[in-house]
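Have a look at the structure below, then the notes.
Rest of the complex left out; these chains stay put.
Each chain gets a letter, A and B, in the order it is written, and its residues are counted from 1.
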Amino acid sequence: MKSFRKELWFDIPSRRAFINITPEIKQCLKESSIKEGLVLVNAMHITASVFINDDESGLHQDYERWLEKLAPHEPVSGYMHNRTGEDNGDAHLKRQVMGREVVVAVTDGDLDFGPWEQIFYGEFDGRRKKRILVKIIGE
Amino acid sequence: MKSFRKELWFDIPSRRAFINITPEIKQCLKESSIKEGLVLVNAMHITASVFINDDESGLHQDYERWLEKLAPHEPVSGYMHNRTGEDNGDAHLKRQVMGREVVVAVTDGDLDFGPWEQIFYGEFDGRRKKRILVKIIGE
């Protein structure tokens, strides 16, 4: 069994954003030279997500609006967590809806994806350096 | 390390449905002859889910009602995504709540499940052919 590990860093200038990281994950797969196995991609921070969906800007606006409705940023005082001095209570909730990680099959050296699947980094508390982990195991 | 891959196809006649696919996944496991490892089961489409819960019809009605409340199908014009000509904006949101994939332990050649765990395909934009991926790795 082979294994491969790499961190990818982000410094998103806004509080929230969705970034397509599929090309970077494909590049990791190439570097790993693993042909059959599984790739795990996870946020290493607890106010960010990695998820799979469509690369369509209207949909991303829908996600943004919907997550704000489910777990609004304001009022900041509405979250017990923010009594610690943080203002990111909402980001910890949004991340649970969108998920921490994805596991993707590796087949013939490529991501084994349906027609529209793309991997995204979901940032809910940006404006600082944060990272994700790519771990691939297989042969 | 051995690996096994299979696609399972669905053509659900309604917009939304929950289908128990546990027998099909067990059959894949048998075909793979893998005894120890992990099985990944994921929707290959971005308006569908694979998740684990109870095979109880009342609960499935509760999920249907709850997801419609969290992300209603109507009004279709309420989603930016639908400006692309689609009417499935809600389905992309529902799928995030229910999840894209499950990873299940394989022990002694069987799904290593608790007493009530069953694997479901969750369709949120049916009436056309769609598929899931089963990938098993192990020995």
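What we mean here is this: a residue touches a chain if its C-beta (ideal position, glycine included) is under 8 Å from a C-beta of that chain, and two chains touch if they have at least 3 such contacts.
The shown structure was predicted, so the numbers you read here are calculated from the model rather than taken from an experiment.
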{"item": "Homo-oligomer size of the whole complex, from 2 visible chains", "value": "3"}
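Keep in mind that, in the parts below, only the chains that are shown with their structure count from here on.
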{"item": "Complex contact set, residues of subunit A against subunit B", "value": "1, 36-38, 51-54, 56-59, 61-63, 66, 70, 97-99, 102-105, 107, 112-117, 137-139"}
{"item": "Subunit A contact footprint on subunit B (complex, rising order)", "value": "1, 3, 5, 38, 40, 42-46, 70-71, 79-84, 89, 92-93, 95-97, 99-101, 103, 131, 133, 135, 137"}
